[in-house]
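Apart from one protein chain that is not included, each protein chain of the complex appears where it belongs.
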């Protein structure tokens, strides 16, 4: 069987498919390049382009702003990493509470639903204000005053309600016959969740989950309203010096540079492990 | 069969279950009330509480700020509604491009992936700056200059990349045997998507999809940096009058008031139609 | 005040080049003036730039009059700080928003002559650890805040070199809130705003003192114009005229409290 | 005494009464085969016994305890009952081997190596050893069914519920599964089997029960029910096969 050699017909088919794939890539590449060039020429020849380039895309300004903005980004990253752990834990707990069945758990479901509704509905900025300015204003003994801590708490409260909904979607999408099979083997409710439902649920919602972490990374900057300096705020401070917006673009590129490897890696792993679809079929 | 009367044993079981459900509700209600009262007393007795109450929860100030903030909210709602339509369309298209199979579609998949990566990674604020300040600065002929339009475009670009990932998760979670069944009946790729894959996909991702629309509603306010007044901005203006944060709280409550009916309604419909789980089983 | 270097950008050629009908305004017969919303005291009054009260409002009307515009011909519009200097066409003829003149910024916009020589000050609340500071050096250990995008922030960083990172806030209101919460030891603001804050916004506010002028230069607030605007020269002329005839000094006396703040050594 | 005893069991989905005043006694070590038309309630009955559905009325007693009592510990009861579902319900994210070792390791506390050894042995008996590392989605219908059988049997439950477990198997494999069940029965396992294959029923059953519209219409030894049914409905049902 290993000595199988494709027939002439099959070789012709393979060649045909390759030609088609190559042609479509070619068309795509050529048309993209043409489009890009056209857009570039079009934008480059507008009367305002030199000013826009100087204001948004000044390489020297970018280079100067880089260290400061990168330092701000470091705050985003730290806040994001620490909050992400708490958010996953709390979000998962809320999602589990919401998917409990039976009238006994009615109050828990109501609690989780109310939490999600309120913290998802409230603008993050308001939660940050309330916690970041409100709590320290209470002058409680022994409670920390630091802006980062209360800002982080606000992020956790808000994002855990988003993540809870994402997990819930995953949990509800697992067919009930899977639970039945697990329980029939004697697994408890917890074990069923842990070994059967959640592994399937989490895989299915990886893309929206990543959505939330990418936007957490960016929103972690909102705690800047409490007076700490994140990447965007650093860019703003730089911009104020000479009214040049390039530092913002630098911040944006840094964010994208952070996000892309994360996304590509997750996608790669997911596809390799067959988490998405059935992979590869022709239909 | 319709004349079936539960046996005494069954009546006893029903009563037992009701007792348990009632007891758990009672425990939950009592413990919540106790907790709330304790927290209220705890907060109320802190030295800073009178100041915090006056600063964040001043009923008269709230009443005064309400009309202005509500007017700002009206802008959020309009921007959100218009953008939402575009976002769903573009997000869906991107998700479909990303889930195409076969080497011919490789370039389309790459395009969709790149779009998602870039616009999901870029901070919304930067996209708003680039479009809202950059495009008008090009001084193009016949291109509208209005801040709301470019701000809206920035929202659409950014959010469609989020929504694309949500839809993609839904599409990938539909078992490939469903596609096979549809194609085997002679349905085309498009028809398979439309009648078989998407209806199942969209139902599964309703919660994260709502997530994105709730946060779109709030982020629609970011176009305030371009000089239009949304709810949060209106609250800020009110706050500047007398340095009282109550208007922010009013804005927050209005947002929550908008979100909750939407969420509850979707959940109700989803549960009735059996979109979530298998409903009702004991396991 | 030292000789103003900014008026040299484009000197009007003839004497009547600055006549009302020759002015390069957006819409003939009206003067479109931008400022942010909310408009803060003591530069404006009651968040209403059109009432002629508050220093910047009053100066604007005085300048308008010099250029030949009636009060009713001055049209105010809301311009967020960021869009005041974003590239591209502007809808306003000039913007007035406590913007400090600097050579760096001149790359992006035009400035008129300065209409106010500004000093930065540090304010705090009674009982704070810097309440009795006498020198800049004593402030180095304090946690200070300032509004983002202002020269208050950059000047303070340069002069005080605080050991803890300074906290930038979107608005001065937020900085005041943080000060009340003891999250800050002091706020750096321009002196007139500092007086206003200690009087109106803080229960036990206190001016610690004025910062020395940074690197010997006098900081000035100027009107912001579109880069290469044809109006810059005439506007500067008008400001200079108001300066020399004493109008500006009178208006400062009327609206801005600047007396009684100790100098920090 | 009966190991399993059902009395007056009722289960309805909405207006559709699927089990109606159902009664059955199964002694220890007995093999009871349920036959009946499609939709007559066989699978529902198995699901009720395994507490995957809550009965609307009636009592199900296992070894003398009422397992339908809401106070009963459902997890513990289920861990002594095995079930092979008609639709297999394998865990798609786990390999065949992991499907079969999940319960031994997590529920019965068998050490991992021991669990793997036993599972591989069981997979061997159903001819699936070479697919131990495959995902369920990559298996043929018959392979999935055998994986589900192995997953349930590896726990050696005292009561085994088997739903159409030979429907996707070829005649050779049916013979092997029959041998396997006979072995387990000789080790004392009690079995309740739903099937449409009368030959299979005849081979293994101690007692054959004929379900009709959610009621137990007729029961007895295979020779009696399958060859000399007393009820006209049973006769009609069985007529087709003999012609």
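When the chains are written out, they are named A, B, C and D in that same order, and each has its own residue count from 1.
The rule is simple: contacts are C-beta pairs under 8 Å (C-beta built on N, C-alpha and C of every residue); 3 or more make two chains touch, one makes a residue touch a chain.
Here the structure is a predicted model, which means the values were calculated and not measured.
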Partners of the unshown chain among those that are drawn: A, B, D
Hidden partner chain, touching residue among D:7, D:129 or D:196: D:196
Absent chain, residues of chain B that touch it: 177-178, 180-189, 191, 195-196, 199-200, 203, 274, 278
Residue ranges of chain A at the interface with the undisplayed chain: 1, 4, 6-7, 9-10, 13, 16-17, 20, 281-283
For chain D, the residues touching the chain missing from this view: 13, 35-39, 43-44, 86-87, 138, 140-143, 146, 163-164, 167-175, 196, 198, 236-238, 240-241
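Simple rule for what comes next: only the chains that are shown with their structure count from here on.
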Least hop count linking chain A to chain C through chains in contact: 1
Distance between chain centroids, defined by C-alpha means - chain B, chain D (Å): 45
Shared-contact residues (touching 2 or more other chains) in chain C: 82, 86-88, 177, 180
Multi-chain contact residues (two or more partners), chain B: 17, 20, 51, 55, 129, 133-134, 137-139, 245, 281-283
Chains touching one another, given as label pairs in label order: A-B, A-C, A-D, B-C, B-D
